[in-house]
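Heads up, one of the protein chains got dropped from this complex, but the rest are sitting where they should.
Presenting subunit A:
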């Protein structure tokens, strides 16, 4: 107190003011670009609001949520979303780990291969969607052409038009786009593993699986936690690949929460209901992230 009186403001308070000041531009930007739109969206979800008539919003309480939760489309989209996220993240993790293990080895051309592997990650998602839509086109696409040329297929397969294959086609496209990120992050983690530990393990007679199981995996735990969480969030909100490749079809077999929210807001023009789907979607994502963090956080 004496110090405060003597110097006016304590050093600690000065530091706090400095901290708040230096963070304020970023916080302001976040506020305008993220928090206010989210709050606005949550606010709109309690109104009967259509893009055809934005001037007369009518407060309707929880009606939008009631409709969304009882119509069945939301649950269907949720199932599709979870299926997609589980498949893409698990396949991506396994392949990413294998690829990073390969790239972590010493061999000729390793640097070139590491650069090549990154190419899909540089390509914008929209371009990836258009590219794979063309590859999977049933009548003049590359996939059918190649598979038929090498004798794997006798007849063209309707990849994105087949209700049973459309989700698989989107997963393949997403995998191609996202695998480099997963592999690169895991590779970065692997390169921070102390080589003395690996050498000690080898001298003690550990085989490759044991080295991987008891040295590599424990050291990669934090990286794995981060990259898989990023992959879960990234794919939970994946929209362009689905919209461009399948538009949620055929027969709603690829209608995820992102697609449903978009369809409701901008095709049916029901902004209130679309906002309700978006809000529920946000809550679900937050719960999943919290549970995931909790499960993987060391006590």
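In this text, contacts are C-beta pairs under 8 Å (C-beta built on N, C-alpha and C of every residue); 3 or more make two chains touch, one makes a residue touch a chain; residues count from 1.
We take it that contacts and distances are computed from a predicted model.
*Asks:* Just go with whichever of "Cytochrome c oxidase polypeptide III", "52.8 kDa protein in TAR-I ttuC' 3'region", "ABC transporter substrate-binding protein" or "RNA polymerase sigma factor YlaC" UniProt uses as the name of the absent chain.
*Replies:* Missing chain, per its UniProt entry: "ABC transporter substrate-binding protein".
*Asks:* Please identify which residue in A:13, A:188 or A:267 touches the non-displayed chain.
*Replies:* Selected residue, touching the omitted chain: A:267.
*Asks:* Based on the whole complex, identify which of A:120, A:201 or A:249 touches the chain you can't see.
*Replies:* With A:120, A:201 or A:249 as choices, the missing chain is touched by A:249.
*Asks:* So that we can see where the missing chain sits, which residues of subunit A does it touch?
*Replies:* Listed in rising order, the touching residues are 14, 17-18, 21-22, 24-25, 28, 51-55, 138-140, 155-156, 158, 160-163, 247-251, 266-269.
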